[in-house]
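A single protein chain has been removed from this complex, and every other one stays in its place.
In this document, chain identifiers A, B and C correspond to the written order of the chains, with residue numbering beginning at 1 in each.
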């Protein structure tokens, strides 16, 4: 269910309600599945202590980057936070480099130097993820400026958590983007918590969108938990952003299934109630919903399963390749501090 | 003319329209005159190069701090920017320490170490003014917290320019004050420019108040240029802030008569039009208006002139004392880096 | 006769106890910061405080380090005694403007009128492959600034006494805490006590070479010293404890005695605090040195994530042993049989 808060109200609602074509539905499902299954492999292998990097899992939230990145059809420059597994995979589908980086291998996105919090595939539009809250946001604004100046047609997207909106630089970035008339997509993966501190304990505003709007962005809200809804919203928002040369702010409610960092759950922490989370979110899990939709598109269970198996196989192969890939030699420590002229 | 933007609409308007009692009118006039005349002495003496500190003149804007400080009746903790001559004098009326600091004398507010941008009389509620845009704002929030905790009954007031609202820390401070339920007064001396860059070239929002409101502050706007209007507004805002334990944001339109820094005018810079400024602002100068009001309170011209002469004399004496006061001895350089236990 | 009750306490317990006792003693003291009352309790250092002192004196904040530092300053000059906690110094970087432009000169610019009893705690140290944004120390970025006191205690008992002193100090104190030290345990007096800031400590007396250790590197230095002792090398370890103001004499006297000095820092070497130490030692021990002062620290690269490069990035006891060997012209020993510290024995992710 979409609650649009900007002037694009009607269009957005119609778009969101129109069923997407089957090919898109399948594409979204695959991308969701890729992110989910990849993280399931992380959960499985992390205890082996070969991926020695902090894991901020996307699980539960994948539909946000999956919907947005699909809507931008590869023509996005993605700036994400440390919680960027899903954003990386949604944008690049590159499980090889992804797992290689988590395993700290030369074949990784940063030859093992970046780790989980610093994924980068600039050639595929995933810029460096960042581990300091909100730091990636102004960078997205600058990239939008470059993209506009150079006429690349790419859309700059900043993914961040609701916690980033606590930070002054978020508001500075928003203001600058509006002022410079840059079509930046500010996408808040609003899981309601910064670690275990709820938004109400950090932000006095009634709603984030309400606070953002006067800064000169079009604001959109979505609490559907539905990847197709996010997809449609993002398409609409991007089109409007480019057309009006105005930033868009998308506040997408979502739920982090696992603990803040790590592969476990955190029901015992006491800050949220398992039953409520299960009822409100896990029961209508985006991946599950999308899988159900495929059935309504007349896809047989076996066809879906085959698709899943294919993706699973690819991921397994990536994990295997990563585990077998070479570890950077000690002398790589000093390489790449500065960019060397080719 | 007051354009209230918060829920306090009616009360404010009524208050603003009720004429203030004569004693208050006189008090406000005196305070305005003190600030204006003091700066006139600065203009006169600055070329002698004995006040060797950058001068960010309040001239034209004095009615803002004068109104606010009078409304708080001495029970304010004032956090001001480098443009704080008027705020300092409105709060302390202490021309002795003021001029001594400008002249760099041991008898100054910081024994000459602070200068024009760093005036401080904490014993009188003028905390240290600050030269880095917006830095004083969060400090006011912390002081409000302390005042509340310690039950001092004092009101924390941050004075800042419209430029400070470009800075992320302003929004962080606003959010924190609302979140922690602190009755901070955020007073924007909105002269429309940061140096010669107009607000429209720095902020994308239509109005600052509109952007501030969703953060959880009551917002007030005033473009009357009238010290009594500001006084009433501040009284109202402070009462509501304390009663509701909510921050208040006052956006007071004003005009800087002189150049950004220095004692000259800047009509030749080309960023604003002298005739327009004279028509819109100088013609309805707050000091002049208030003087006229005294007449309507049945004060004779000679009584007013006598009052002025008395203040003038006091200022002249302060200037004289400052010029004759001792310059800090070289060994004072190393004193006071740390606070020494008494 | 003064009876002093001791019991084993770890470093995080020492921090907790210092804060708790000071909060009891002085109602103006409060502690705040992201995650302080919730979550990890900042490596257990804030455990129990919110239960004991309530939300008014132990609270969480928005992710607004800049404003929250100004907030601390404002509370400090208006009568409270805040302790602001950053779970990593890398996040304290967002407070740089307030710390450098405001906190450090509030007292000076008011001609000494305002006091700023503000403590800022910042965690440093290696974690679980944390990479470039969660690995800095930045001691020198703050020791460079007049008006800030900087401490980095190593032992639990030093920590308790120095943090107590810091809380009672009327000036801003930045306290660096290496996360691996949280596990360190020793006998710590139960009652509150102060260890004055600005006084260093000889952690281990020796005569052949002085190692000036910073924070965690003192632990590595002790390991190194044990190994070297077996080969007849007597190492003196000096922990400055307070970096600013520095107890210069203690160090100078030691180096004059031994004639040799190695500075073991857990920070980058270039323009690091080790540079300041080296400059001073060279100046004051001129003509008394038997070998050039040697500095040990991080490799001059951003911190990589992958363990194998991380191991190259971080110095440890081995680095120190080899530096001493080099300095004394000894052959490099085979260290295979030695038991070095590995954090992997203590924890395995995720952070």
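Going forward, contacts are C-beta pairs under 8 Å (C-beta built on N, C-alpha and C of every residue); 3 or more make two chains touch, one makes a residue touch a chain.
Just so it is clear, the structure is predicted and the values come from calculations on it, not from any experiment.
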item: Shown chains that the omitted chain touches within the full complex; value: A, B, C
item: Chain not shown: contacting residue from B:52, B:279 or B:313; value: B:52
item: Full-complex contact with the absent chain, from A:128, A:165 or A:187; value: A:128
item: Touch with the omitted chain, as defined above, among B:130, B:176, B:232 or B:318; value: B:130
item: Residue ranges of chain A at the interface with the undisplayed chain; value: 77, 79, 108-114, 118, 120, 122-123, 127-128, 130, 132, 135-147, 149-150, 152, 156, 168-169, 172-173, 175-176, 179, 335-341
item: Positions on chain B where the hidden chain makes contact; value: 46, 49, 52-55, 104-105, 110, 112-118, 130-135, 163-164, 166-168, 194-197, 201-203, 260-263, 269, 271, 327-328, 330, 332-334, 337
item: Interface residues of chain C (partner: the chain not displayed); value: 90, 93-94, 96-97, 100-101, 104-105, 108-109, 131-133, 136, 138-141, 143-147, 244, 268, 270-276, 278-279, 282-284, 286, 289, 291-295, 300-302, 304
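Just so we're on the same page, only the chains that are shown with their structure count from here on.
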item: Per Cα centroids, the chain farthest from chain B; value: A
item: Distance from chain C to chain A - Cα centre to Cα centre, in angstrom; value: 37
item: Centroid distance [mean C-alpha coordinates] between chain C and chain B, Å; value: 42
item: Centroid distance [mean C-alpha coordinates] between chain B and chain A, Å; value: 46
item: For chain B, residues contacting two or more additional chains; value: 168-169, 172, 175, 179
item: Multi-partner residues of chain C (at least 2 other chains); value: 61-62, 64, 66-67
